[in-house]
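With one protein chain removed, the remaining protein chains of the complex are shown where they sit.
Should a chain be cited, it is by its letter among A and B, assigned in written order, with residues numbered from 1 in that chain.
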Amino acid sequence: MYQFNYAKPATVAEAATLYANAEDPVFLSGGQTLIPTLRQRLAAPTDVIDLSGIGELSGIAVGDGKVTVGAFTRHCAVAESAEVQAAIPALADLAGRIGDAQVRNCGTIGGSVANSDPAADYPAAVVALGATVRTDKRSISGDDFFRDLFETALEPGEIITSIEFPIPDRAAYRKFPNPASRYAVVGVMVADFGGNVRVGVTGAGPCAFRARTIEDMLNANLSTSALDGVEVPDAGFNNDLHASAEYRAHLVKVMARRAVSDLLGA
Amino acid sequence: MSEGTGIGASVKRREDVRFLTGSGTYTDDLNQPGQTYGVFLRSPHARARIGAIDASEALALDGVLAVYTGQDSAADGLGDLPCGWLVKSKDGSDMVSAPRPPLAVTQVNYVGEPYGLVVGETLAAAQQGAELVMTDFTELNPVVDPASAADSETIHEGLDSNVVYDWGLGDEEATDAALAGAAHVTQLDLSNNRLIPNAIEPRAAIGVYEAASGDYTLYATTQNPHLERLVLAAFVQVAPEHKLRVVAPDVGGGFGSKIFIYPEETIVLWAAGKLGRPIKWTAHRYESFLADAHGRDHITHAQLGLDRDGRFVALKVSTTANIGAYLSTFGSSVPTFLYGTLLAGQYKTPNIYVETLGVYTNTCPVDAYRGAGRPEATFVVERMVETAARELGRDPAELRRLNMIQPEDFPYETPVALVYDTGDYEASLDKALELADYGGFEARRRESAAAGKRRGVGFACYIEACGIAPSQLAISLGAGVGLYESGEIRINPTGSVSVFTGAHSHGQGHETTFAQVVSDKLGIPFDDIEIVHGDSGRMEFGLGTYGSRSLAVGGSALIVAADKIIAKGKKIAAHMMETTDDNVDFEDGTFSSGNQQATIQEVAFASYVPADYPEDLEPGLSEKAFYDPKNFTYPAGTHIAEVEVDEETGEVDLVSFVAVDDFGEIINPMIVDGQVHGGLAQGAGQALMEHGRYDDYGQLQTGSYMDYCMPRADDLPDFVVDTTVTACTHNPLGVKGCGEAGAIGSPAAIINAISDALDGHNIAMPATSEQVWRALGGK
Partner (left out) sequence: MNMTITVNGASHQLDVPDNELLVDLLRERLRLTGTHVGCDTSQCGACTVHLDGRAVKSCSLFAAQADGGSVTTIEGIGTPGDLHPMQRAFRECHGLQCGFCTPGMIMRAIDLVARSDGLDGGAVRDGLEGNLCRCTGYHNIVHAVLKGQELMGGNDE
């Protein structure tokens, strides 16, 4: 691993200042992607700014029709939270399927979302639930947040402080895991907000996106058979040794149908 | 199951306590005074000429001590890494060996091939130094696909082609004639996917040189410390054999991958001598992926002829074997003598012909990995038989039964050079059918169908040949070393026992089972017996552990040594009892003659304090033996897999697996079951998920656990394992070996089950969900 300076600020403002004054800094949240990357010498930041000491970034609050998850909240906390389980069980379920138990004990929602790994789970929920990403500078709509492969709407140095998830009437998440890494080859969350259905897809494309065609079909007829004739074009989908674009497109359809089935059964 | 600690008892392992408490000592847990750290320079290219290497920046870095390149090791007279088995082509010519210097000198031939070593005071310094070394590479066209390698540009300068050998075994003419006359011929194109071994402990080595004495010590993750010493002394000439000690401390799994004499261990030892300080190297996992010898990688076309009754009349097999960029230590023998000779399987097929074209490619060398040739052979035979049964509308179990070698046929000489000594194949088949509730399968298939799943069942009736032997035959077939094993039993003056074996345990539990054997044989309490292994400085010689040989060969050596102990003990006891040794009996640790008795401990004490002692007898009670087996052992069994296939996604769920194996006599059933479980998981990995893949440029695409899919707990079912017993006829323990069987039978059984679920589709390994989805008609 290359050498760097480690700092552990106590406030968001302090973290932002450290970032602004460093040559090539990086924020450390749960570290479950960053640290393996550094171990493999694939990155050489000058400064690693650990966000774990900022108390205000952690915690879960439910109220006003939404679940607010502090950016530093670990996956295990979301998965195990009785409040989340009651308000948006699909979100707790999703958090409980990320990586493995040890990874969930460290990884955080802010880190996951900020990284925009095309195969990460949380982005599906951010998109499907129409979440709002709050940062130290502004609020960003979930629909606008993910831009491309490992690219988000965040400016350099901008820190996610929390993510607000509107509580749907019902929702379900289905994941087809990569058997090697346990990331999502395809993950689909379907959420029903009083008859308005939103569908978020991760794994299939360069970043998470809403599947509008599927949404339209489900808005017309919220049933598993509604998707029987759906065509999911694979243009622009990821095509790698784990799955062809074509197979991913097929899986989007199957996972969406299964999510709808779960949602209707719930 | 017998109680206690003798043969047949599931004694809890004595090695466990140190592993359970974190007190095991693996190579990376060791440090030496003055130790430095080595980082290898590895080729980023699949094939490139090495130009100038500029290490000046690296050497200028604080903490970098030295940079050694292939030029340095060549100039120092270091020899090439040899291949230990000379295979001859059909025309009688020797295989074509491309020289493999431990550090590439003029050309690199696979991604990850080491061509230099950077040594630092710290690992960080060495790593940073390695990044500062500037190497001019001239890229050359790589040859990656074994199917076309023979006709592609020759990768090694000075060789005529990429063909290593064109080997054949059996009577081709008779086989062709029998196929021509067959009532039915089944044909299949098969591939056996490249696997990457992945013992969870990465390879590691510490080289130590003491200038004052000229002594070298290598601490390394090896399955055969003496073989390592022999090759490093005799061939590579790092150090003379008597000045080199090789120690294998606790070793965290091997599966074949830690047999071989690799560049890294060699260079670490040599460089320690140059530098005059100990050098430690521990592989990162990505190095294990790039540079631990890979396994399998065959492309095969096979034809099986049957007569009107369904009897096999001929099997013809043509295989292209990917050797990789160089011949690894046993790389030549695996796709020939360890593969072609097993193609008779459990059947009385009268005509068999096999040919193997070994080819060089710009990929990591391929060598023995759990099963080594035998899983490949079983896959061919059992895919062919299952497919023939389907094509003929015969029950796959019954077609096998019809063709099986029967107990009265032993010894049975196959058309491919082996003589099976014993077996009862139907006994294993019947037991497996019962345990798998084969009769209830159709009902289960209907239940699955009702839930939208396709269910399939598949068989593999495998045979393997373990404990390669005898030495004379193996050497006449090209082996470069003998295949005996040594053992020494030292009864200490107080009656406790130190047992030294040349076999090596890296998970197999020898410290327990070998103690059971000696305890049983000598009637000495289990707890008084210590098993010592893994150190060329402590035991005389040994050939190590691989090919399921340790108990059959190493255990037998201990029996021979124990017999010598008993014989000498009788002489001492006879003197004590004032009689002759032919009047002395030995049983349960006691010598007796008439009503006189002496325990073996009393006799041992008398031998070390020879106050009143036979005149012509040496004091002491310590005996050694070399045991050279008379034949291979032939474990065999039936494996039955059941799978459910998700029609929508193509996901395969391995829902049940039954393995009934005949390993001969069993010393410790608990350990045997564990060995089978582990092999089954590796076989399931091969069938369902593991695949070492290179892209067209020779870059390894599956170079980490993110991309190379290892079986995890939730991928596998509980296994049902059982045994039948026919004792091996030619070793004193009647044992056959159990280490590889699981990995040998299971890929064929699982693929046969998936094929069954897919109406006979010839699905390739690994049967990933996308592959299966496509077979189901997904576009």
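Couple of notes before you dig in:
Note that a contact is a pair of C-beta atoms (placed from the backbone, for glycine too) under 8 Å apart; a residue touches a chain by one contact, two chains touch by 3 or more.
In this text the structure is predicted, and so the values were computed from the model without any measurement.
When the full complex is taken into account, the listed residue touching the unshown chain is A:N105, out of A:T11, A:Q85, A:N105 or A:S261. Only one of the listed residues, B:K88, B:K243, B:R285 or B:R693, touches the absent chain: B:R285. Within the full complex, the residue among B:G679, B:P732 or B:P766 touching the omitted chain is B:G679. For chain A, the residues touching the chain absent from view are 1-6, 8, 28, 31-32, 35-36, 38-40, 48, 50, 52, 76, 99-103, 105-106, 181-182. Counting the whole complex, the residues of chain B in touch with the unshown chain are 12-13, 15-26, 28-29, 198-202, 250-253, 255, 284-286, 506-509, 670-671, 673-675, 677-682, 704-706, 710-714, 716, 718-719, 742.
Here, only the chains that are shown with their structure count from here on.
Centres computed as Cα averages put chain A at a distance of 44 Å from chain B.
Of all residues in chain A, those touching chain B in their complex are 1-3, 40-41, 176, 179-181, 241-244, 246-247, 250-251, 254. By the touch criterion given at the top, residues 124, 127-128, 131, 286, 648-649, 689, 693, 701-702, 705-710, 715, 768-770, 773, 778-779 of chain B touch chain A in their complex.
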